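A protein chain is absent from this complex, but the other protein chains hold their places.
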Amino acid sequence: MIRTNLRYHAPFSVEDACRILAASESGAVIGGGTVLLPRMTRDERSVLDAVHVRNLGLSEIEQAGDTVLIGAGVTYTEVLEAREGLVPSLLTTMARGITGGAQIRNQGTLVGSAAYANPGSDVPAVLVALDTTLLIQGTRGTREVRAAQFFRGPFVVDLGPDEIVTQLSIPHAEGASGYAKLKLSESSWPIVTAAAVAAPSTDGGWRYRLAIGGACGVPIPVDLGFLGRDRFELDAETAGQVRQNVQDTLGELWSDELAPGSYRQQVAGPIALKALAHLDQEMSS
Amino acid sequence: MSTTQPPGSAHAHDELPSSTVTLIVNDQPRSARCPDRTLLVELIRDELGLFGTHAGCLNGDCGACTVNVDGRITKSCLVLAPAAEGTTITTVEGLGEPGALHPVQEAFWEKDGFQCGFCLPGQLFATIDLLDHEDAPSDDDIRGALAGNICRCTGYQKIIDSVRCAAERTARTPD
Partner (left out) sequence: MTLTHSPAATANPDLDPGQSAGSNVEHGERVRRKDGDLILTGRGRYLDDIELPRLTHAAVLRSPHPHARIISVNLDAALRMPGVVTALSGGQAMPLAGPVPHYYDPAVAGERTAEFRCLAVEKVLYVGQPVAAVVAETLHEAEAALKFIEVDYEVLPFVTDELAALEPGAPRIFEDWDDNVLIRSAFAEGDTDAAFAGAAHTLREEIRIQRYNTAPMETRGYIATWGLDGVLTFHGSSQNPHPLRSNLATSLGVPETKIRVVAARLGGGFGHKFHGYPEEPLVCVLSKIVGRPVQWLETRSDSMLVGAREMVHHIEVAFEDDGEIVAWRNLIHANIGALGSMAGWGMSFVAGMAFPGPYRVKNYDVTSLAIVTNKAPWNGARGYGKESAALAIERTVDRVAQELGLDPVQVRRRNFIPSDEFPYWTAAKRLDSGNYDGVMDKVVELAGYDALRLEQVSVRGEGRLFGVGVAFELTPEGGDFPGDLVRGFDTSTVRVDPSGDVRVLTGVTSPGTGNETGIAQVVARELGVSVDTVTVYQGDTDVSPYGYGNASSRSMNVGGGSALLAARDVKERLALAAGVLMEDDPAALTFADGWITTTNGHRMRFSEVARAVFTQSIAIPAMNQPQLESTRTYGPDNLLHVPDEHGRVSPYPTYPNSGHIASVEVDRDTGVVRLLSYAAVDDCGTVINPTMVEGQFFGAIVMGIGGALWEELPYDNSGRPVAGTFKHYLMPRTPDLPEIRIGSQVTPSPFTILGTKGAGEGGVAGAVACIANAVNDALRPLGVTAHQMPLSGPRVLEAINTAVPL
């Protein structure tokens, strides 16, 4: 059970929230609480001030010009219920695959997952593949961080103790996407994830992006430059090249209770290819 | 050992940051004062005396603590009690009662969809949630809907049979 003299806050402005965090000896933001609460219950995380995002007015998914903004309070279910075309299909596919039942999709937020930065989570690689920018607010103002820079290491992100991720800003690139992940079973945290995106570029071609999650401490963008700008064909040669690029890009491998780094390394290529196969399929239809 | 309390260790309950939580539970207005560190599952069980909501893992994994909060099924071990202020909650006790079971409870009894019964809150709420969204769920729909709940006793087969039975019964007849 929670052992600290925890105080619960549900402020109505981000400024207030940041102030509370700044003043606290040990504060934490609660998004959906699906990660934070069990950690407090087991005393793995000792929190004195818990600041809930529920009243911050950050529960919307909005279109803003060329980007879609996803608020800190937005849950997987809300992504799934968003009106057609508002969120990139990659996010929807990813949200549909979140385990733990409707309960977890109803409660967990995308931002919470990003802020936790568990290497095995679904969100990090997806954000990198979508070239997402995280909008962050603290007592000293706001700043923006690209997803690829936000994830610093396993469970480590670019976020100060007084800061809150307010929104995810995702460039609206109406392309195609493919997503794949490996789990050992339904109960298993993802072992390796792969998110592939084909964004239409101004010259009428495609720009391909691929990010691998779970293999290393942070999501790894994989160079797909060799695919060029045309529609690609996933033949043996391309597949071999993708595998090669994945292997070349992986840095220090991530190991945890479920699988050693060597396993993640070996399966990363095949999972990347699965994501590209889905992308291929989506582009064909 | 010592049973005397050293000075300065006055009962700490009152010093703890606490809130009065007012909410509607099973159609009744309820209110309870509890420390902020209380989990919703603790509030429901210990303060409101609704012991049908169970705690099997306190980690979001098992689903035994599932309740419906404002129309969404929720694992109550993942919510702080004060965050439930102003919500409307249904617990397993609110679904039906002996002699007047919810059709899904009826189906679970008939098809023997439980043994010890500890996991039932998750299985029942997930089934009801599924049937709210899906008139004629496929097997994959059913397996997916139950995925957030662990049952150690049944091996799930009779739970799935129960859900199928409930789906058939509640399927709206075409008008």
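Which chain is which? They are A and B, in the order written, and residues in each are numbered from 1.
The working rule: a residue touches a chain if its C-beta (ideal position, glycine included) is under 8 Å from a C-beta of that chain, and two chains touch if they have at least 3 such contacts.
In this text the structure is predicted, and so the values were computed from the model without any measurement.
Undergrad: If the full complex is used, which shown chains touch the chain that is missing here?
TA: Hidden chain, whole complex, touched shown chains: A, B.
Undergrad: May I ask which residue of A:Gln63, A:Gln149, A:Ser187 or A:Ser201 touches the chain that does not appear here?
TA: A:Ser187
Undergrad: Residue by residue, what part of chain A touches the chain that was omitted?
TA: Residues in contact with the chain left out: 1-4, 38, 42-43, 182, 184-189, 191, 257-260, 263, 266-267, 270-271.
Undergrad: For chain B, which positions touch the chain that isn't shown here?
TA: Considering the whole complex, chain B reaches the absent chain at 1-3, 5-6, 8-13, 15, 35, 37, 45, 49-59, 61-62, 64, 91-93, 95-99, 101, 105, 108-110, 112, 114-121, 124, 139, 142-144, 146-147, 149-160.
Here, only the chains that are shown with their structure count from here on.
Undergrad: So the centre of each chain is just the mean of its C-alpha atoms; given that, what is the distance between chain A and chain B in Å?
TA: Centres of chain A and chain B (C-alpha means) sit 29 Å apart.
Undergrad: Going by the contact rule set out above, which residues of chain A touch chain B in the complex?
TA: 1-8, 10, 30, 32-34, 37-38, 40-42, 50, 52, 54, 77, 99-104, 106-107, 186-187
Undergrad: Show which residues of chain B lie in contact with chain A when the two form their complex.
TA: Listed in rising order, the residues of chain B that touch chain A are 12, 15-17, 19, 35-39, 42, 58-61, 63, 66, 72-75, 77-80, 82-83, 85, 122, 126, 129, 145-150.
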